[in-house]
Every structure is written in structure tokens, then in C-alpha cells.
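Quick one: the structure is below, and I'll ask about it shortly.
All protein chains but one are shown in place.
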Amino acid sequence: MEHAMTLVIFTFLSQMAIGAFACLFFIDTYKEKISERSTVISLITILAISAVAVVVSVFHLGHPFAAYRALLNFGASWLTREIVFFPLFMFFVLLYTFFAKTKAQKQILGWTTVVFGAVTIFSTAMIYTIPSVPAWNNGTTLAAFFLTALLPGPILVQLLLALLEKRTVNFNLYTTVVAFLALLLNGVTVSVLKSGLPAAVESAGLLTASPLFWIKIATLAAAFALAGYFLLKKKAGTVSTVTTLFALVIVAEFLGRILFYSSGVHL
Amino acid sequence: MSKVSRRTFLKGSAVLGALAGIGGTASSFKKIKPAKAAGKKKQVFSSCPRNCYDTCSIVTTVEDGTIKFVTGNMNNTYTNGRLCVKGYTYPNYVYSPDRIKYPMRQKERGSGKWERISWDEAYDIIAKKILEIKKEYGTTLPIALNKYSGNFNVLNNAVEGMLSSWGYTTRAQGTPCWPAGIDSQTFDFGAAVANDPEVMVKAKYLIVWGANPAWTSVHSMSIIERAKENGTKIVVIDPIMTDTASKADEYIGIKASTDGALALGMAKYILDHNLHDMEWMKKNSIGYEEYLNYLRNNITVEWASEKTGVPVEVIERLAREYAAAKPAAIWLGYGLQRHTNGGASVRAIDALAAMTGNIGVAGGGANYAQTECYGFNYAVQSAGTPPEGDKAGGDRMLNMNNFPAQVLAINNDPEQIPIKMLWVACRNPIAQDPEASVSYKAFESIDFIVTADLWFNETVKQSDIVLPVSSIFETWGLTASYWHYWVNVNEPAIEPLYESKSDLEIAMGISKRLNELEPGSCTYPTDRSIEEWISNELADDFIKKFGFKTWRDILEKGTAKVEGYEAAWSDGKFRTPSGKYEFLSETCAANGHHALPVYVEEMEVPKDRPIRLFSPHWKYGLHSQFQNLEWMRSIHNEPFVEIHPALAKKKGIEDGDMVRVESEVGYVEVKAKITHTVPKDAVVIYEAWYKEQNFNANFLLKATPSDMGSYATGQAGLAFHDQFVTVEKI
Partner (left out) sequence: MAKKQKRYAFLINLERCIGCNACTVSCKSFYDLHPSINRRFVRETSELLTGTPKRNYISTSCNHCDRPACATACPTGAYIKLDNGIVKHNQDRCIGCRMCATACPYGVPQFDPVKKKMDKCDMCVDRLEAGEQPICVVSCPLEAIAIVDLNEIDESQVVADLPGFADSSITGSSTRFILPKGTTVVRGGIKSWNTL
């Protein structure tokens, strides 16, 4: 697999998995009663996605079997930190899946998991928040990575529940707001880049010249419109609308991640 | 006799290999036989044989029979233990996967369908073809040779010897590089003899005129930098702001081909202000009165300014500074004479140096070239003499600088003995000759083409048989420079790779087969060892110049200097008919030029193609060599055309755009590079052969002759820089 593609897949899947877990945890612990079967299947799906992310990421190494050596620089390297925290997140998802029975247990394990997930996303973002790539060296990287957790993650859960429980949890307000933020971030990013160093300005040019960027905007706008429509209609939507929504946001976020790497002009 | 030749040959090289261990500078020199050298580290002396000012002496480190590193030989004070970028790529050159490994036959020219054949088969095919031609025409005149400067190892002259040993043949004669200037200096001095470039540091003032040593002679560039740091003022005169000009104190962006006008204008000012050296002229020259009168009556500084585009006050200041500095040196580059008035320009500059008494002075001079180090016997060449009975009675000479057109003219004329077979060695004429499209046609008109080379280059692609040639690291050699005064020996560092052979071995191999097929049909000796060949080249009187007792003494340091050229011509013994410096040269007049170094009008710029094209040498290659190598490609692999921002703007061209450059004879499509360093009315494309790219500057070049060259080199040179094009964005 092409070098940058492995990174695209890892960051995208890991962030979506983290967001999905957080969503599931909040619903499960604080909002609605979900059947145990649905919860376990959803959690296993999240774990499976995480596992795929890890496997793919290992293949971006020249020496996959020496991956353990990537743990050696915790003191300085955000990559090491990411490599430490993401498996910790996964481990706690596992614990949560099989050992969180009471609400208190759920709260303790759930929150710990969410924190490890958030720290993972923060670490990943910090890997890229570096002066050598001016387009990345600002808050938009962190914002973009968290939005990948916050947008496709919950919709994934929504979809899983719709399939498993044959009912649609109503996320429309949430989705509308986050999709709007995601749309907004694109504008913010482009204007931040345009006012940055020459390399960042070049990145902005690459970004807006790419058809992928406009497809991303269009899919986000469609997701925003769809969720907004059901919000106004005060309807939860059907399996097929959730599926559509999910398809729209994963396309948007995946393309966004491809663009992130391909437009990151080095100094 | 011929049966043992191969074995004798090998024995000879083994003996010499053992000798390589004697003495030496590097600590790891050991007296070891090559056969037992495996697994050990050794260092041997090599010599770069390219057509280059610097002709470096190289120290090659070999480990386990593999070349590990090459670097400059410290014993050679000119190269100072350093090489240029091309030299450092030699390990990649030797071990390149692209090398031709075996003799091969191509099914159809240009098809790339090569089949491997054995050396015996190759020799057999070639020998039978030669005999067939000889039988049909009663002479070997239908066989032509096109060989030049790809490898200046003296042993490679075996190719000329080989052809002579078959009979009288057709030859590409002349030299594309420098002939106009060689003629000029021959008329003025009797020969081109430059001061030892190592004493350039002694100059108080140095004019580098139409040369770009930063790219073509890096070791001289280093000397120039040293001079500059010592306080020498460096002035570069060139239409292009080259890398050399970029290092100068002052750069004069002269209008191309008007160099003679600048020299005459400066001389006029010097004369008017009585800054000339009358005493030197009286003592050492003839024709000076006529020359001074010509200046008085025909030249003004204003005229020179008008011609050259250089402001009057600048010409005056240059003249003052040059005349006042003692000594002041001029380096005349080959670029300046690649014009239809190039020879005349060189004569005008020579005269400027002479009238200021800068000839015969260390740190002075009108330095163009020298051939004083070529004291070889050329035994490999003279060993072949036409066998009895060739009815031609002499070789047929074609102009190397217009070879394809002349071949076509002969082959289209039923009255003439046609050219049926072509041998190409040490040359890539299709990539390097002007009017590349004519070259293709000329090749088509020849029945049988054999090329001996290392690479599947453009010429090989149009051949029937290719013979794999060994690199210098796999054979013996001797090389001399035409600029510095060192002669280098080249010892084999490794065994020949694949089935490659040197040109000398090939000559002997063909001779053997010819004599097997028809005894007496070839006179080339097949029983001499390489040791004998080398010793034949370094004759006793030549090695005495180095204080050597035997030729083997050169193996001790790998390099030896011909002394006594700190100040060429300081003895006042010029080699002209008069024995003096000739401002007025009857010989020059007898050759159809002016007797005096007068101004000859430059070529008119055609109205429909108003942009001048320069195609000078490229820094990552020497003609068609080196740029094709992997290591070079990792640095640069894209041809480009340099365009001034003003011209680019006019044409709507931006940096990186593809443009079409078109001349009278062809076009190329190439990437634009916008730079302030080229004139507004000219573009620059560096000539080079890029692997697997359909790019060749010579698609654009016309075979326009320069004014001089035929007197000393047999044929006029080429006006490479009098080429005109249009440039459009694609």
C-alpha cells in the first residue's frame, strides 16, 4: 500500500472508532437502554475497526516486525505516545465490553477509555503540528482530527443501532451542528493557510484546486442538509437515511484526510 | 603467430598488473599479482580520458576486485586531489546496469531487438563484410570511420590503425570543438601553446573570455578562485552570465559574436593612450605597424561599443585596467570561436594580448589550448598500413562537421564509390552532430554499421552490430591534456566486465579473423602485448622530458608534468614562417582570410527567427556521456531551456511551462526555466544525452561552418552559437 494511504486509513479509522465508542458509551450509560447484544456487537465492531487501523498502520513501517521499537521514545515523540495510547484505548474498550456491568463500572471504564481515545487523537494531531509543514502547524489539524471522531463516529453508532435494534436514535440536532462545524472548518482552514507562510499558501492553492476538496464540501453540505431536514421535520429518519448520512460523512472525512496529506507542502 | 596473440596479450597485462605494485603514494600499495589481489584492498592510478580541459589523474580504490571509490590523485598539482562531479560518478559508470555487455546484432535498426552473439561471430560477420566490400570495389574506400573524442586514451587510436590496416578508407576528418581558434593561434603564434594554467594565479588581471570553467574545467575554476582571493581582478566576457561569470568581479554581457570588436576597441584605446608595448612588438613581431594603422584608420571605441553593446566608458576602463596590470592574462574559451567570425575574433584578442606585451609572460598570455603534451608515438595508429593493391591510393576525407550530408551526397551520386559500411567508435554522432535528422538519413543510406560503445545510445540504436567496449578502469591507457601540462597513466583497476574489450583488443581481434579468412588481408599486428603497445607510445625522447629512465617510472606517481610552460613563448621563438608573432599573417591570407586581425562582420540574424540559440556544455555531462547515469539522474534528469524573464513575459511563458523551440532544421519541446542570467534575445539549451528521453539539442542545429579551422585541423569548425530559433509556449 502506498505510504501516505496507510496513514490516511489509520488516522481516519482510529478517530472514527474513538468517536464511536464515546457516543456508544454516552448513550449506553446516560441516555437510552440498549440491549446487551447490540452493545457488545457495536463494541466489537469498534474494536475490529481499531484493529484494522493498527494493522494497516504497521505496514507504513519499513520494518513492520520491528514495530515494538516505536515505543522507545515516549519522552519526546508524539508518535510513540500515539502508539502507546491507542492500544490502551482498545484495551479499555475490551474491558468495557466484557466487565462493565454496573453503571459505576461503566462510568469509570467508559471515561478512562474516552480519555485515552482523546489523548490518542491529541497525540496524532501533535505528530503533524510541526513547523516543517506550515499547513499543518496550527489548530486546524487538531480540530480536523477531532471532527473525524465527532462526525462519522456517532453516525456509525446510529447506523449500528438502527440495524441491530431496528429503531433510529434521533441524532439530528447533533449531526446538523457537527456537520455545520465541519463545513465551517474548511473555510477556516483555507483562510488560515492563505494567511500563512508561502508553503501554507501553496497548500491552500492545492487544496482548493483539487476536485476532491469540492466533493468533500458537497458531501458535507448534503449531510448537513439531510440531518437538518429531518431535524425540522422532527423525524428520526429511517435505516436508509442513516445509511446515506453515514456514507456521506465517511466519504467527506476520508477525502478530507487524503487531502490533508496530499496538500501538506513541506518547507 | 595470430594463434598465441590472445594469450600473449593476457600475459602482458598480468605482468603490467604486477608492476602496478611498485612504489606508489598510497600506503596500501602492495606488490601483489592481480590474480591474488582478490579479497584485498588496493589502489591504482586511473586517468579520465574524456574530451575535457582537466583530464584528471584518478586514484581508484579496489576491494575484492570491485571499485569502491575514485578520487583525485594528489600527485597531480593541477587537479589537487579532487575530481569534478562527472569523475565521481565513475563507479556508477563502470557498474551501470545499462552497459552493453556482449556483442549484439540488431534485427532491424531502431527496433531495439538485439540478439546476443559471440565475439567469434561478431568478428566473422565484420571480417566477411570487409572482404566482400573489398572484392566488390577493389578497395576498402566504401568503409567509413567516424570516431572522435569520447575517449582520448592514446591506445584508442588503434581504431584508426585498424582501418588503415584493411586498406584506404573514408574518414570523418576535423574536430567540431575548437578548430577556428586553433587556426587563429597557428596563424598568430605558429601553434596554440597556452601558459601552464597553474600559474594563472600570478595574473594581476584575468579576462575569461567566452569560457565557462565553472562547468567545464572545475580545477581551473579553483585556480581562478585562488587568484581572486589573492587580489587578481577577474573579468568575464560572455553573452551568458555563466557560473564563471557569477564568480567574477565584473561581468561583461557582450552581444554574441562581437568579441573581435571589443578586442579591437580596447586595442584602439590602448594605442590612443600610448599604453601599448612598442618594444615587445618591435622585438617579437611582424606586421605590427599595419595592425596599428588598421586600428588608427578603421576602429573607434564608439564603433566597438555600438557593435558589442558594451558602453564606451566600460570599454575604455577595461582597456586601461588590462593594459596597466602587469601581467594580465586572457583565457580564450572555445565558445567564442563557435561563430562564423570566431577565428577572426580569436585573432583580434591574440593581438590585444600581444600589443600589450603580455605574451611570453607568466601570469599573462592569450591562452587558448596546447598540444605540447601529446608527445606520444601514436604507434597503435601507425601499426596499421594499407595492404598492397588497394587501388584507391589514399583515404577519402569527409568533414566530420558535415559528415551526414557528405555521406548522403556520395551515396546519392552514382559516379562516386559509395559508403557501404560505417565504423563508429568513441563517438555518438547522432546525438552530437548538428542536423540530427540528416544523421538519421545518412545512417539509413549505409548498408552495414558497427558501433563500439558502452551504452545503447542514439547511434548504437541505428547500428547493426554493437561491440561492448570496456571502461578505462578495465584496461590500460595514457592520456594528455590540451590545457594543463600533465600526462597520466591509466592502469587496469579491475578485470573487464562482461565480455567487454578495449578498442585495441577489438582491432587485434578483427585482424586475426581477417587473416584467417584471407591471409595478408590485414596488416594490424596481433602479437603485441599491451605492455609493448604502451612502451611504444612513450618513446625515449618523450619520457626524458619527465626525467624518466623507463616509461614504467610514470607508474610511481600515476602522472607526470611536462615542465617549461610557465610562460609560453618566453623564448621569443614563434613557430610562424617569420619566426615572430604575426600581426600580419600571409598564411592566414593564403587561406582565404584577412592577413590582419580585422573585424569580420557577424552573421546576420534572420528576421523570422530572431532569437539566438546557445547550446553550450552541460555541467552534469560531457557531450553525450554521464547525464544518462543513474547517479546523475538522481540529481537532475530533465532538459530545459533558459529564457530571460523579459522574453518569457513577451511570449506568455512561465517558469516550468513546456515550450517549443524551432529552428530552420527542426524543433524540440522542452521545459522553460526563467532566469536573468541569459540575454533577453537569446535562449540556452545545454547539450546532453538523457537516457530514454526524446530530447536532442542537435535537432535544432544547422551545420553552419565557422570561418576557420581547415588550415590546422583539416576542416572548418562549426558555428554552434550562430543558430536562430523561435520560441513559443505549447
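In this document, chain identifiers A and B correspond to the written order of the chains, with residue numbering beginning at 1 in each.
Going forward, a residue touches a chain if its C-beta (ideal position, glycine included) is under 8 Å from a C-beta of that chain, and two chains touch if they have at least 3 such contacts.
Every value quoted in this text rests on a predicted model; they were computed, and no experiment measured them.
Only one residue from B:Ser165, B:Thr232, B:Ser285 or B:Thr308 touches the chain missing from this view: B:Thr308. Screening A:Ser35, A:Ser132 or A:Ser191 against the full complex identifies A:Ser132 as the residue touching the chain left out. The hidden chain makes contact, of the residues B:Asp272, B:Asp447 or B:Glu630, with B:Glu630. The hidden chain makes contact, of the residues B:Lys42, B:Lys129, B:Lys202 or B:Lys255, with B:Lys255. Residues of chain B in touch with the missing chain: 68-71, 80-85, 87-89, 91-92, 214-215, 218-219, 221-222, 225, 241-243, 245-255, 308-311, 314, 605, 607, 610-611, 619-620, 630-632, 634-635, 647, 650, 675-677, 679-681. For chain A, the residues in touch with the chain missing from this view are 3, 60-63, 66-67, 69-73, 76-80, 83, 127-128, 130-133, 266-267.
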